Each structure stands twice: as structure tokens, then as C-alpha cells.
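Structure first, commentary second.
A single protein chain has been omitted; all remaining protein chains appear in their positions.
Letters A, B and C mark the chains in the order given here, with residues in each chain numbered from 1 onward.
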């Protein structure tokens, strides 16, 4: 009953197999090897365009390195108030950007909307060098609230951003589940919509540790190799990343993994929302559920071995207040979430509500 | 009719005189001189306590150096959403703190209240090292909206902060006008209320370029001399700051200057609020007026040579929306604001409303 | 004939096997898992003491994170003029330390000696805050010139350092080959000699990507978790590091790998020094050879598929000047260097000198 996070699994068998295969023999270090080359080509096919791609081990590194390429130390990046880069990556964006600023703009919505950006620009001062310039927007796809931006929504946001001289970064830690949810092409929600640079995460969806920073605007990548090296993110045995991505991309493996995760989330949501004391605070769109439930139920589930986390209240929709005996939690499914995990969990919930303990 | 800013004057005659006197002769460099020593002693008398004090040329340097002593690069400082450190000092706090984070908390109030802090802590996550720790609070006195925190309000904020392991910084760019407004002792709104470190600005109230970073908790100052030196803020001819502060403090000169500025602001407010089309958005508490007026009036005043600035809308109280033909402006008085400045200005306003141009 | 670097191999079979085993099942993220726990215990056994250990993916990360814990941004770390941290890791130490300074002190010796440190302190100024304080010393074991510090030499350096209020970092990217060369205990050349923090590299000696930052003075580690997180070096699937170290340490696997590498280097050195036109510039002490050879020979070897690099001249001993037709190269052996690699290489060399092409 592991719904704690999609990073609590190992690699999928296919990804692991490729890693084992790549382990053999001598290869040049620092990413100058055939696996990285092959992965780069596979990614060009994946996105249907030419691009510049660099591999790193963590999402925080991918995000912060990308951000540091699109804001100067005296500039601002906007993001969702729940964004992982703002809430869960310490002050990494500030560190990598040399002291740039991250400002949240979403109100309490599950996705950033153009009106949030408009309101931001309406109220902020504009007196450089006193006021830092707003130079970038970061969008998370799948969103922080488990929501999915449509190609149209993204295009609208990117258009607004570009019209305001901002570059657009996408945090794609759960990019695969978004594509699976939208049943679209990777291109549709990236470069075709106007995204300039993407952190493409494989780790949460089947890899062990493999993230790609993908530049659709190659000129933005000019300083990347220096930033990656001096932040200690250029691994010597670069094949480790190349191999994982080759395995992840081969035969649309990533999509299969993502679809499974989404399917299990939908199933879980369907089961849980049968109970009126459980409220899904955001619609189930990909592989995360954000819901309120009785505190006693949460305790019981944890006692019985279920894994999931209480979630900070900044993740609640505007206006939602919890009663004293309620908790706000997040449940995450992954490629390893089996029907048994869900069945076991739901039996416990069922018992709880039927036992009258409630 | 100069109401643009209180930094558009030179030094007061008494401050200038002391600077001229201090110019004579040979003295040790880097603040190791009799003027700085005397200023430090005068400041201990001013605050009625022992303290550590360091001089710098600008408010931004004073604020950011102070902040860098109380937050680590992986920590957060809270401040008012209009705070000068957040809105008008580029990304200086991030630069000096090595990439710490500044988060605004005030909603749209003119002063930070304990409930803002409570709400912040209620909604934020707390999972170090993922979530940065909130380590400090910065309060601006006189506030960004021209309001003045009472000793009681400050004590309440500092108590809350200390109970949450936060240190408290006060941006006292207009500290003198706050003391004048409250008719209290400097101690009452600083160390007695719980403030740990103060940026005491003389520049906006009679000096040419003289700011003091005053540590009431001396252990916080441990790294200060290194931070000041490596940021280029240790001037070689240190007497320049010592002399200005000696002149500013002598015979309560600062208080006289501040009282004059406040008196002129009250007079101006009294005149302007006679007209229903002019609305003071925040009460006149010290030497700044924030008001909405017809755009045509603003244009006319500027055309006739009045100096004042339109102000960003983040400075408006919650819920206030401007109509299309209104502007939001700030008027600032200073020790040099004469009755003639005000009379001239008010005649123009009077004419405007009486002329029927409106 | 791969003598380019010991990072051109994959993982050893035993290390890989453990990684595959650890891939199974759900585990907590971010290093809070049984593999990391086990690796930490294994490392305490390895060093024969209690310690604090943190895992990262690269040597640059390990070194720079360690350094950032022992120098403040206004302080200096001394190192060998050839040190990897100074020559080959971009400006990572400056980045992680927030702008601290690295100063090389070795002259042209293969190892730092106490006299180098003495001379440094004799000539440098000491006027804080104008002059940055010298706060740390970094020693590389195996050294940059392929030399090995004896326990006695290290103890002498550490004593000098501690007497001058400096902490001591050891860059142990090739720590295993040093232990193998000295036939000592890991403790003898670390905490028993006075080393405060060690970057222990497994990557160059049998792992895929696994480095441990080992604090023998645990109070120095206080800020480490924040520094690792905000630099993007906290991987979510932490088992990846734990498993590699468990595999590397099990049954003294590391030692077996290191001994093999050293043995092959000695063999290669023995073969090559039979030719008077090849000069070993530093004695063969571990798994690296630094030598000068005819440029034509180097070209021929490369043409025939041998892998090795020309080396910068800062790696030459004092006073050595190359003639126009000579090159300075580095040859590195590893756990994968087979007798055939060496034989093939030596046949080519032999042929070269016997063919009269020379």
C-alpha cells in the first residue's frame, strides 16, 4: 500500500536492463559516449524536433540549472505557489541563479492562469534597477495539484510570457503522466506550445536517477556546460544517464509506465470518492490524489502499513478550511502500483466506514 | 514643490558642518577614528544600551548586510509585501545572504500583523532540508505605507518571531519620523520591543549618506566585518560616516528634523483631504502621504513643476480599485519642506477643483 | 589499451550486482533507506570509528560540499597546485563556498610539504577583514602526481594545519589505491592522522557513480544536509548510492580492485622504463603514470587505438623542460586493466623503438 511517492520505487525492469547492458566495457567519460548520444537522438525523435539536451541525476539539479540559464541574478521567475521549485527544493533556484528571485503567483488555483500573470504585472512596480525585472515563468506539468495543462492553456501562458519578454521553463518531473493523461504528443505541450526549456524527469516514472534538461531554444543553453560542471552535476561515467533514457524511451516504455500509474490513480479515486467523508480536493487527472479524510482513518491506514503523506495546507484550493478531525493528504501511484495495493487500501477504508468507529 | 522623496535634499546644515570639521587632519582609515568612536558612543546614548554599530553608505547595504547576518543561504526572511527590501532593492537580500529567500506576508495591510505570520506558518510545509526554514522577520518602521508600529505592536511581533526561532530586523530608513510620530524613546521601538538588528537611516532625514547597522544582540554581528569588507562597504576614510552621525545626533537634531517633516506632511494632508476627489489611502502617520487623485490633476501638478511619483498598485489597501481616470501617488515631506512648497502645491490643487476643468 | 582514465569503466560485477538487488521493491526516498543505513555502518567498520557520512554522485560535488563546510565565503583553502579541485572542477569550490578562495601552495612538488605551508604563512599578510583568513587545507590522496602520502607525512601536515586553526580536507578520489599502495588501514591515513573530512571516491575504483563525504569531526557536518539539498545533490532514490557502497565494501572488494589497478600500473611502468626515451616524471606509487615520451611514439600509439591523454605542464616536476619532439602524458590503470591491454601497448612501444622510426 505504497502511495507515499513515485520516487519510492526502483527502476522498471527495462530501464534496469539497459543500465546493466551499458555497464560493460570502456567508454569515454563525462557524457561523451554512445549511450548519451543515442539517448539524445531518441529524445529528438520523442519531441519531433532538434534540441539540446543535458543529463543530470536529480530534478532539483535539472530545474535549477535550467532556471539559471533564463534568469539573471537580478531577475525574477514566476511560478505556482505550490511549485516544487518553490516549496520543496530548499533555496536551490536562488543558489544556482546566483541570487535570482522566485515569486509565486497562482493564488490558490491548481494551475497558473493568465489572469494571475496579468494581476502580477498590474500591481508590481517597474523601476529598474530598483525593481528586479520579471524574466521567466515556470510551469509544472503535471501540475503541483495533480492537474494537467492542456496544449491550449500552455500556449496561452507561453504567449503571454513571451509578450512580456519572459522565457518559459517547464518542470516535467511527471511529464510522462501528463502526456498519458492528455493523450497528446510530447511536442504538443512543449515547444509547439512555446516552452523554451524543459526539465524532463524519468526518475519518478521508471528510472533510477535520470533527468534531462531539454532546450528547445538552443541559444539559451550557451552557459549550461559550465553551470553543470561547477555545480558538480557532470558525472564521469555519463553512460549511467544515457542508458536509462534509452531504456525509458524504447518502444514507448515511458508511456506504458505512465498510463499504468494514471489508471491506478483513477481506480483509487473511484473507490475513495464513494465515501462522503473523503473529498478529492482536486480532480484526479494524472497519478496524484489530493484529498481530505477523517484523521482517524488516516491514523488507522498508517497503522495498518499504508504509506502516504499529510500535505501542507498551501495545497488546498482557495477557501477550503479543514475541520479539527480532518487531515489533508496526498496519495501517489506509480508504475509499480498493483491492483493489490489498491484493494488492500480500499478494504481498510471500507472497514473503517462500516465499522462505525468513525 | 518637491514631494518626490526625502532623499532629494542635501544634508542639513548641522550635519554638513560636522562633515566639514571632520575633514581636517590625518586620521586612521577604515572607521578606526575618533569620529566613528564618538558616533558609536552617541548611539549608545541614543538607544540607552550597549550595542555594536557599523556604518555604511546606503540603506540597501545596511539592510542586506543585516539580513545576511540573520538568515543562512537556505533560510527565509519574512517581510511586508511592500517592503523596500523586497520591492526596491533589486535582489540585494538574495545577493548578500548567498541566496536566501525573502517572502512577503502582509496581505494588503499597511503593517504586518501577527495573524499574517500565523497564517504563513499554518499553510507552509516544514520538511527540512526540502523546505527552507523561516529564520527571520523584517519590519519597516516607519512602515511602507507610511504607518507607524506602536511599541506594543512591535513587542507582539517580536515575541511571535522569537517563539518561532526567528530573529527580527528593522528597516529604519525613516526611523526618526517614527520616533517623532510616536513621541517615544528610540529604545521603546527597538531593543525593548525585541528587535535584534536595526538599519538606522540618517540619509533620508538630514544626512548625505550615512546609515548605521545597529546590533542589539551582539553575537549576531560576528561575521559582519567580513561581510562589509567583501561587499565593498568598508570606506577608507571612515570619518565621513562618524561625522555625519555625530552631527545628526547632537542636541536631538534628528528629532527636530523629523518633527518638521511630519508636521509638514500633516499640514499637506489636512489641505488635500478637503477635496472629495482626493483620498488618502492610508492615514497620515509620519512624513509620507499615499493618495488617489484625478489623473488630470496629477498631470497639471507635474506640468506646473511639482515633484512626486505615481506609486505601484501593490501599495493600495486590499480591495481598492482605481477608476480609469484616477492615479495613485506618493507625496513625501522632509526637513527641507517649507510652508511655501505646500502653499504653492495647494493653490494649484485648489485652482484645479475650482476651475471646473475637473 | 585504455589508459585514459579510471572513470572509463563501468561498475565492477559485484557493485553492479548489489545495485540490481537494491532495485527491487519500495523504499523510502532521499537516503532514508536500508541500503544507505547499511552502507553507513559498513563505512564505520571500514574506518574503525563513528562518523557522519553523506552520499553524492560526483567527486566534484563531494569535494565542494566538503570544502563549503570548512571555509566561510571570506576564507581561504590551500591545496596542491595540481589539485583536481583547483585545476579540473571549474570554479566549483568557489560556487559551493559562496565565493571562498582556493590558493595553490606546492611549488612544483608531487606532494604538499610542511615547508610549503610555512612559506605561505611567512609571506602572506594578516590583516582581517582586509586579508581573507586561511581556514583549510586540502590534501589529495593518492596525490595529483600519483604519489602517496605516508601516515607520518599526513600527520605532520594535519598538525601544522590544526596549529594554524585550519581544518583538513582529503580528496580521496583514488583513496583505495593509496591504501593498497601503503598497505595500511583506512584509519591510518584519515582520522588517525588528523583529517577532518574526506571525499571518499568509489567511482574511479569500481562503482558507477558513488562518492561519500565522510566527516570525522561531526560538528563540521552541521549544515551539510542543507548544502546538499540546495545544490541538487540529494537524489530521491537514495538506494542507488547505498547499494553501490555496500557492494564496494563487501569482503574488501574495494581493496582487491585497487590492488589490481596498482599492480598493472607497476607492470606497465616496468615495461616502459626499459626505454631511455621514456621518462617517468614521478615514481609509480599507485595507479597513475606521468611520463614524457617522443611525440612520434604518442601519435603512433593513438593511431593504433591506445587511449591516454597529454597532460598539462603544471604536472611536471620543477625544472623539467620538454624538448620540442617530446610530449608529457598520463597513463591510468584500473580494475579492468588486463594483461592484454598492457601487452598490446608494450608491443607497440617495443616496435617503435626497434623499428628505427624514432
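Keep this in mind: contacts are C-beta pairs under 8 Å (C-beta built on N, C-alpha and C of every residue); 3 or more make two chains touch, one makes a residue touch a chain.
Every value quoted in this text rests on a predicted model; they were computed, and no experiment measured them.
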{"item": "Which of B:124, B:187, B:208 or B:295 contacts the chain that the document leaves out", "value": "B:208"}
{"item": "Omitted-chain contact residue, chosen from C:12, C:90 or C:281", "value": "C:90"}
{"item": "Which residue of B:95, B:120, B:191 or B:311 touches the chain not shown here", "value": "B:95"}
{"item": "Among A:227, A:253 or A:330, residue touching the chain not depicted", "value": "A:227"}
{"item": "Residue numbers in subunit A that touch the chain omitted from display", "value": "72-74, 98-99, 128-130, 223, 225-230, 234"}
{"item": "Residues of subunit B (touch criterion as defined above) contacting the omitted chain", "value": "2, 4-5, 7-11, 16, 19-20, 22-29, 56-62, 64-65, 89-92, 94-96, 203-204, 208-209, 226, 229-237, 239-240, 307, 336"}
{"item": "Absent chain, residues of subunit C that touch it", "value": "73-75, 87-91, 94-95, 97-102, 122-127, 129-132, 312-314"}
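The rule is simple: only the chains that are shown with their structure count from here on.
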{"item": "Rotation in the CA alignment of subunit B with subunit C, degrees, nearest 5", "value": "180"}
{"item": "Central chain (by mean CA position)", "value": "A"}
{"item": "Distance from the mean Cα position of subunit C to that of subunit A, given in whole angstrom", "value": "35"}
{"item": "Subunit B-subunit C separation of Cα centroids, rounded to whole Å", "value": "52"}
{"item": "Inter-chain centre distance, subunit A versus subunit B - centres from mean C-alpha coordinates, in Å", "value": "41"}
{"item": "Contacts with two or more other chains, residues of subunit A listed in rising order", "value": "89-91, 94-95"}
